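Right, I'll just put the structure down here and ask away after.
The other protein chains are all here in position, but one chain of the complex has been omitted.
Let's look at subunit A:
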Amino acid sequence: MAARTLYDKLVDTHVVRNLDDSGLVLLYVDRTVLNEYTSPQAFAGLRAAGRKVWNPKAALMVVDHVNPTAAQRTRAMPDRGAARQVDYFAENARDFGIEYFDILDPRQGIEHVVAPEQGLVMPGMVIAAGDSHSTAYGAFGALGYGIGTSDIEHYLATSTVRYRRLKTMRIHLTGEAPLGVTPKDIVMEVIRRIGADGATGYAVEFSGPVVSNMSVEGRIVISIMIVEAGARGVVIAPDQKVLDYLKGRPRAPKGEMWEQAARSWLILASDPDARFDREIALEVSEVAPLVTWGTSPDQAIAVTETIPDPGQQAAPEREAAARRALDYMGLTPGLPIQSVPIDFAFIGSCTNARIEDLRDAAEIFRGRRVADGVRAIVVPGSTQVRAQAEAEGLAKMFTEAGVEWRQSGCSMCLAMNDDVLKPGQRCASSTNRNFEGRQGPGARTHLMSPAMVAAAAVTGRITDVRSLLAGARQ
């Protein structure tokens, strides 16, 4: 058989049947996670057609997008729309027999944090879910990707989706990341190089020594964020680190079954001579901490740089977009990005609210104070991450620095709850979208790593985190 990529192998092992001669297949999907805002119309569709869920055990329902993150948590939802969505969500869980983590469940959290935490994401699986950041699951050697509500309904009714094979792209990462440069910075560097549509139509495999050396959590960060370059699926070959992460998790196999699973997982990889439709290589030793200046995730610069001149964009539409972005962001070309003051600092989201992210941020907050006039909040990715951060003493470092320590949820990543910026407010954010209006109408978002957000919070302006790191302080 011809050499195949890991992506091809995962698709091949999940094809129920071909639907035509041009590569359209009926693809079996092993698992989904549902949230309260992209699922209601799917359940309504099932109800209207009198259909059942094919395999209720393969789904998990978690409230994460609309819930408040106030320190004292109750089941009450602040607005009527959110309350209705959560009520309907619970009703659907009950009526269709799907497991449900409600807001007070100790396993609650952002779906992409919770599913791995519970051991629900295993190598070799195909996982599709109603959230674009479902590429997260690629970090485990599963094929993860996002779907819309119609496809959720199709999945629930059939355990399959109609699927057309993607082109394949390999992003090979070599070298050694300098001090202060995180997986977030590496993936932001890839995105600014290939553009916000650079991976549109592709499934991406990350490879190389940087990936091998990266923690599973770091791999989740790059798998999630590369969707901002348009990637429609991510895979990373599983290794011992993935096994170590999974072993002992609530839903991971145990005993002899674990041994059998582990053997089959460790051989999952692209064949050495597999060909990819596109290859990208990045040497990470020259990557610096990155910050976005515009309203698309590819509009980013190193923290040491100045705001670029839109006139240097090649295409007229790109130039117009850059001018519009600068106008929206209230910035001018030539301005050092480090001179830009912030009003708000947000550490949270499926991209960067795992325990490692909170440790990175706490390291910067330790012994410092949030600058006057800045409001900073930390929203852990799950209730379990929150408990761990408290046990490790991180929460105390946050609160002593004047940072608000919150309950878990998506919160200010898309601001569907009551954590919303006011028009014109400028936020240093560990999220992965800086779109117009994303964090509130007129809100200005600068994407960066959690440690960079912490650095901005304590100085009151966008700051090179390297100047605050212990090793750099002479």
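By definition in this document, a residue touches a chain if its C-beta (ideal position, glycine included) is under 8 Å from a C-beta of that chain, and two chains touch if they have at least 3 such contacts; residues count from 1.
The working rule: contacts and distances are computed from a predicted model.
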{"item": "Candidate names \"Integral membrane protein\", \"Fumarate hydratase\", \"3-isopropylmalate dehydratase small subunit\" or \"ABC transporter permease\"; UniProt protein name, chain not shown", "value": "\"3-isopropylmalate dehydratase small subunit\""}
{"item": "Of A:Gly130, A:Gly180 or A:Gly348, the residue in touch with the unshown chain", "value": "A:Gly130"}
{"item": "Among A:Ile220, A:Ala415, A:Ala428 or A:Ala455, residue touching the chain not depicted", "value": "A:Ala415"}
{"item": "Selected from A:Ala49, A:Ala391 or A:Ala470 as touching the chain missing from the view", "value": "A:Ala49"}
{"item": "Where the unshown chain meets subunit A, residue by residue", "value": "13-14, 16-17, 19-20, 22, 24, 26, 28, 30-31, 37-38, 40-41, 44, 49, 51, 54-55, 57-58, 66, 79-82, 84-85, 88, 122, 124-125, 130-132, 146-151, 153-154, 157-160, 162, 164, 196-197, 200-201, 228, 230, 232, 252-253, 257-258, 260-261, 264, 296, 298, 317-318, 320-321, 324, 414-416, 433, 435-438, 441"}
